[in-house]
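Complex shown without one protein chain; remaining protein chains in place.
So, chain A:
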């Protein structure tokens, strides 16, 4: 099925058939170079409208899955309604991954986090502080800044993906945007890829 802007618009507004929905999701998730067919011009207004709808759609999609997994827990349904009514407050979480082989995924209100093997991280959005050891990939759902243990300000923007590491091989604590990783020596890229397959 050809992916074009008409189908993407339908996808964003939830009007796709199952087959079309499947095709769009496959396109988004694949690792090929398939390009989208551009038959018509989309102006900025439509683009911005669509982005809002996409955001809403993603929100629904995520919650659907979460709800499915925890379907029996009625208390969460109440939690959901509270969640929908007011934006979640800034939080402070500590993450630990003691595995010596695999990374671990955490889904939070304000970001998703993939913590590397043998790593810990404390992300304190309230006090804008980051303390960690090891490496992680973080995908913020809102813009925020964190100050690391060396008093460097690390800037995180919603929707982007960052690789954060305290390895001395980089010279200092780094928060690289994913595309920055393409500039590292290939051996470094391969080692990072071994831990975070999604890059």
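Basically, contacts are C-beta pairs under 8 Å (C-beta built on N, C-alpha and C of every residue); 3 or more make two chains touch, one makes a residue touch a chain; residues count from 1.
Operating definition for what follows: contacts and distances are computed from a predicted model.
S.K.: UniProt name of the unshown chain, from "Putative tricarboxylic transport membrane protein", "TolB-like protein", "PadR family transcriptional regulator, regulatory protein PadR" or "Carbohydrate ABC transporter ATP-binding protein (CUT1 family)"?
M.R.: "TolB-like protein"
S.K.: Can you work out which residue in A:98, A:127 or A:187 touches the chain that's missing from view?
M.R.: Here the residue in touch with the unshown chain is A:187.
S.K.: Would you write out the residues of chain A that touch the absent chain, in ascending order?
M.R.: Answer for chain A: residues 3, 5, 8, 25, 27-44, 46-48, 50-51, 54-55, 57-58, 61, 105, 107, 112, 114, 139, 141, 158-161, 165, 167-172, 174, 177-193, 197-199 touch the chain left out.
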